[in-house]
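Yeah, one chain of the complex is gone here, protein chain that is, but the others are all in their spots.
Letters A, B and C mark the chains in the order given here, with residues in each chain numbered from 1 onward.
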């Protein structure tokens, strides 16, 4: 019988990797620190660029994984230690029922990402005003039907924490442009009376159908895109004043808003450096796991036998995470035969 | 001066007249870059569209740009990646400005397109200098 | 960065070099008198020096001197405190940002420091970069427990609005004790002394001095100040608390000018945080020198009635 593969993280990349290993005759041990699978994907309402039911997709994928014989799922489990080499790792797992030692041939790290809490951005009144929310909170509001009613004005702010040397990260989080467009469309669908304004620096729609998706938001849903980074959000009575520059005109502008949504950056998963220390693999300057070779070996970590999948390596969209999960699974299978 | 973005302006009227939505503008600046009047712009054509979307009606109607645009020149429309009929937009805006009693800011909207030497303005002002400096201004 | 975590790094000194500000000395003497007196009441002995000159900020901001030419003047002023082995306490945002920023620059640039010292050595001084520069409001915040204990005139029923001033917030991005975008320590101090804080929309906006704009571009300057004052008037506080004499002078005097020019009726008394703390700590009325204040004198009397003289 084939040796086991340990998969760290039960997000969409981890689930995919587990499925592929099991479907190809391997055995996967999927550990997740939370009580349920799905990761960040499970927190979404819709996917983009096709507005499909995210919860449905995740539930379907989790069900498939649970039904496969070769997958053992351990929720609320963390990795405690890891010894050995490619083909023969001894890992110690901290499960709710105590410690458990396992022999595995390969490890797939699919630790996902974390949405940055924009607490450093006090100029955006985040944390002070209940009307300033992050995109993740907006998802929740949308799912619970708490979106603003009537002729409300909603401002979406791009690049909160991304492309910011002073307070955030220098990299581009890649998906914020698209998901903000998704949120604007969700708002317009739920409440056509509402006005949506999106403040952007550049629109980075790097994926199939993404550009068309954002153009659709502008053209079909009449979402107003203004080029310029928001400088300040000021509380004024029960409204918010959003100050920015419309840099295509060169004038400072002010929008009176009822809700401000901050597209916060994707940051490395919490505790990524500690996990890297346990596994003995390298991270980059931000805390994302470093690939052995960025172009043709995107899923190899700096250590033989440990593979990377999904957004724990760099900000990426769902399709890329799924693809990377599959690739990591196939690499792991080579070692477990 | 800080602009306040409004919602109701002549944008709808312009969109109805040209039969196209202004939101399709990519803000790529191709229109202004190739215009023969680029030396005299106060607003570039792209900024006219942007200002219309922001409903800064007064600013657009007061601009010189809408009077600069040639009536039968469609150079910008020809290069526009989304095919916005900019000269039609300007014509609509000129009409609207006339209706509101705004004086034309530019005396002669140029009649013809493209080539510098055919441009009405250059025929009057530029001939002397053109002959003295050779034909450097002629486009390739 | 957790907010206000730098406060703990401020030592509780027995003595401090009190850096006098030009505007505070000659336009609002109450700031200087009250600042030293309050510090004494809180157990900190202010040490002054007649050798101390203007921080050098004005000539630089007015472009009469290159920034590099006024650096020796900064170093000279800082060396006065160093001679006495003391940290410096300033009452003006301009002095604060100028001494801090230029001091920081010299400390991190050996070449500049050497050339500055060459000049200072000629007059028998030298600059090491050993002392720190604090704003008096920061010191008050550090000593807030002592203030709470020693309040003699609680500010009960006094509605105060705050204005921090750009040079504390913007220029001091990395030296300010609080968050540069949304500071709140002054509010805490006011509430500690029993006052009520009034929020207003233009809270963190510039006072409009624009450094030299009040001289060279007066219209722009007044226009901006008017925006600020309009917002203040909407909230209608009893006092507008500032921590910079330059903002103080602008917000106080422009009220009179606008009332004269445009027939408006702005009447909000403006107070420096040192004066407010002095008021609460029971500094004698004469030392507060409210005679130098122009706008909102009647309102100020009402405040006096409420807190008791």
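The rule we apply is simple: contacts are C-beta pairs under 8 Å (C-beta built on N, C-alpha and C of every residue); 3 or more make two chains touch, one makes a residue touch a chain.
Note that in this section contacts and distances are computed from a predicted model.
Engineer: Assuming one chain is omitted from the figure, identify its UniProt name from "Propanediol dehydratase large subunit", "Na+/H+ antiporter subunit C", "4Fe-4S ferredoxin iron-sulfur binding domain-containing protein" or "Cytochrome C oxidase subunit III".
Structural biologist: "4Fe-4S ferredoxin iron-sulfur binding domain-containing protein"
Engineer: Identify the residue among A:59, A:247 or A:330 that touches the chain left out of the display.
Structural biologist: Checking the options A:59, A:247 or A:330, the one contacting the hidden chain is A:247.
Engineer: For the chain that's not shown, point to the residue among C:170, C:194 or C:282 touching it.
Structural biologist: Result: among the candidates, C:170 touches the missing chain.
Engineer: Quick one: say which of A:131, A:163, A:195 or A:300 touches the chain that got left out.
Structural biologist: That would be A:163, which touches the missing chain.
Engineer: On subunit A, what residues meet the omitted chain?
Structural biologist: So the residues of subunit A touching the unseen chain are 123, 159, 163-168, 201, 227-232, 243-247, 250-253.
Engineer: By the contact definition given up top, give the residues of subunit C that touch the hidden chain.
Structural biologist: 20, 22-23, 25-27, 29-30, 32-34, 37, 50-54, 58-73, 76, 97, 105, 109, 111-112, 119, 122-123, 125, 166-167, 169-171, 173, 180-181, 205-206, 208-213, 215-217, 219-220, 223-224, 227, 253, 256-257, 260, 286-289, 291-292, 294
As a working rule, only the chains that are shown with their structure count from here on.
Engineer: What kind of graph do the touching chains make: line, ring, star, complete, other?
Structural biologist: It is a line, because the chains touch in a row without closing up.
Engineer: Can you check which chain pair, A-B or A-C, has more C-beta pairs in contact?
Structural biologist: Per the contact counts, A-B leads.
Engineer: Roughly how far is subunit B from subunit C, going centre to centre by Cα mean, in whole Å?
Structural biologist: Whole-Å distance between the two chain centres: 51.
Engineer: Could you put a whole-Å number on the gap between the CA centroids of subunit A and subunit C?
Structural biologist: 45
Engineer: Please list all residues of subunit C that touch 2 or more other chains.
Structural biologist: none
Engineer: Would you tell me which residues of subunit C are touching subunit A in their complex?
Structural biologist: 1, 179, 181-182, 199, 201-204
Engineer: Quick check on the complex: what are the subunit A residues that touch subunit C?
Structural biologist: Subunit A reaches subunit C through residues 120-123, 125, 128, 232, 234-237, 241.
Engineer: Which stretch or stretches of subunit B touch subunit A in the complex?
Structural biologist: 1-5, 7, 21, 23-24, 27, 46-47, 50-51, 53-54
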